[in-house]
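All protein chains of the complex are present and in place, except for one that has been dropped.
Letters are used for the chains, namely A and B, taken in the order the chains are written, and counting of residues starts over at 1 for each.
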Amino acid sequence: MSLNGLLAQLLLGLINGSFYAMLSLGLAIVFGLLGIVNVAQGAFYMLGAFLAWIALTHFGIGYWPALVLVPLLTALIGIVIERTIICWVYQLDHLYGLLLTLGIFQVMQGMFVYWYGTAGLSYSTPHALTSGHNLGFMYLPNYRAWVVAASLAICFGTWYAIERTRLGAYLRAATENPTLVRAFGINVPLLVTAAFGGGVALAGLAGVLAAPIYQVNPLMGGNIIITVFAVVVIGGLGSILGSIVTGLALGLLEGLSKVFYPEASNMVIFAMMIVVLMIKPAGLFGTER
Amino acid sequence: MTLDRAVTDAAAVKSRDLRANVVWMALGISALIVAPYFIYPLFLVKLLCMALFAIAFNLLIGGCGLLSFGHAAFFGSGAYIAAETAKAWGLPFEAAVLAGTVTAALLGFLFGAIAIRRQGLYFAMVTLALAQGVYFLALRLPFTHSEDGIQGVPRGWLLGIVDLRDNLALYYTVAGIFLLGYLFVWRVVRSPFGQVLRAIKDNRPRMISLGYPVDRFILLNFVLSAALSGVAGSLKALGLGLATLTDVDWSTSGEVVLMVLLGGLGTLFGPVVGAALTVSMDDYLAGIGIPVPVVIGLIFIAVILIFRRGIVGEVLYRLSRRGSRIGR
Partner (left out) sequence: MADAAVLELRAVEGFYGESQVLHGVDLTVQRGEIVTLIGRNGAGKTTTLRAVMGILRQRRGSVRVMGQETIGFLPEKIARLGVGYVPEERGIFASLNVIENLLLPPRLKPGGMSLDEIYTLFANLKERSASSGAKLSGGEQQMLAIARVLRTGADFLVLDEPTEGLAPVIVAQIGIALDAIRQRGMTVLLVEQNFRFAAGVSDRHYVMETGRIVDMVPRAELGGSLARLEAYLGV
């Protein structure tokens, strides 16, 4: 395997890892606050890609405006779903929450399969980011470089918002002791809804970023969400930093194993998941809940 | 997942009424006997296989309160092994089913040994990861033919006597095995073993402090659940002639959860009702072009939000309330 080939795989791995990181960030936020594993995160990712495609084909709204509009729209839809459906299971065993979001995922994916089939639609790379640069040791497509840079920025921005801002402090405190935070006068239910919206907005944004790389396909959520679970479990179910680092690391690991044993590359992640669950179930960066 | 006290109490009330049980059993058996004359036998075969799968799954979640997200691994591996041994090795029907069952049981032992050290959400995640491993194997092992699956599985002969190519003969065989499975679970639930499991589910720390080898009880239950799922999978592969990747996919794991929730978690008959409804809906809706996953998903949501006891669970709950009002 040439250096070129190796680096190409690592780049692909880094890109996959970026999506894993963004999606698991959203999962981690929701899980930290609610104890619910939001399976529908995969569906919101798919929704984001489709909204971008619909915006382009039916409304002529291009990639750059979509980057802003689609996450907002996704957040709105997510908030409506949270307020009407999901909030009813907060008092129950957390497994009901997982099953409920699984149901929501089925409905969302099912609707899009019904409307668009499973063939997949293409979304062209935005004009400004076509072609690429020859770095000597490898060829770097511009769009892929953009995706990595953008996701790193988004992940860092989210991390900063949660760890370094006042609102983030409210969120972290509410994750630990929501009742006490309410007793201080903070509207925690509103905070939870907003955080949920933020979490799914991240998924929607990831969907827009993904559209020019992977085909826009109703099944794209289902394919990725299982891997994202593994990422979140390995990183630590409520840990923000864990999601980011683990997502990127596992993407790279997957890319690396593609070089040596391509068929098993996805299994590497699941093997790691089992190992982590048995040794440190709270995850590499997590704390026991 | 905690089971409603009311349902447990209701089930206890019901089990005390032995005569009613015998009547219900007689009705059930009669229904099984006459059904193929009204409904297409192969559809019934599919239904009974899924019902058995649901019963097997319920053994774990109703008995121990553990939600496994990877039961498709047992169902599917049973299917693949039964299919392969029947087609490539030429094993007779009962041997193929046995092969599938044993495989599933062994897999269950392996999964269980790893997974039961955790509970709740983490347990579910471990089973999911392990099942993904099985999916990966099914995708890559040569004999499974990945996306094509194993097709044209021969039904063979039962005990060398009965030619199972006759749909009616196949149906009665499957119905018989289903009945045996149902009775087996019924016995397990009412046995001392079943009582210990219930006690563990109610108060695990207490049982540990009383000196019970809690892990071994749970593991045994897990293996039984896996084995029975393997039976269901084997029957399905031999009966419908097909073993595919869908059988080991996580969507199948999700579907069996729905069946059990819909019918009534922890009740004995609930899973059968849930499976019957789900399979019928699958069939009917696909026929008229409505997206099945959407409807299934909506029902899933409705069950979790409003209807957590499930159909049979709800019925038992109302009956027990009526009984308590009359009695006191």
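As a convention for this text, a residue touches a chain if its C-beta (ideal position, glycine included) is under 8 Å from a C-beta of that chain, and two chains touch if they have at least 3 such contacts.
Keep in mind that what you see is a predicted model, and the values were worked out from it rather than measured.
J.: Which shown chains does the chain we cannot see touch?
T.: It touches the following shown chains in the full complex: A.
J.: In the whole complex, not just what's shown, which of A:24, A:175, A:227 or A:257 touches the removed chain?
T.: A:175
J.: Looking at A:186, A:219 or A:256, which residue reaches the missing chain?
T.: A:186
J.: Tell me, which residues in chain A touch the chain that this view leaves out?
T.: Touching the chain left out of view, chain A contributes residues 166, 169-170, 172-173, 175-177, 179-188.
In this text, only the chains that are shown with their structure count from here on.
J.: Give, as an integer number of Å, the spacing between the C-alpha centres of chain B and chain A.
T.: 33
J.: Which of the residues in chain B end up touching chain A in this complex?
T.: My answer: residues 1-2, 67, 114, 117-118, 120-122, 124-126, 128-130, 132-133, 136, 140, 250, 254, 257, 261, 291-294, 296-298, 300-301, 304-305, 308.
J.: For chain A, which residues are in contact with chain B within the complex?
T.: Of all residues in chain A, those touching chain B are 37, 85, 88-89, 93-96, 98-100, 102-107, 109-111, 113-114, 226, 229-230, 233, 237, 263-264, 266-267, 270-271, 273-274, 277-278, 281.
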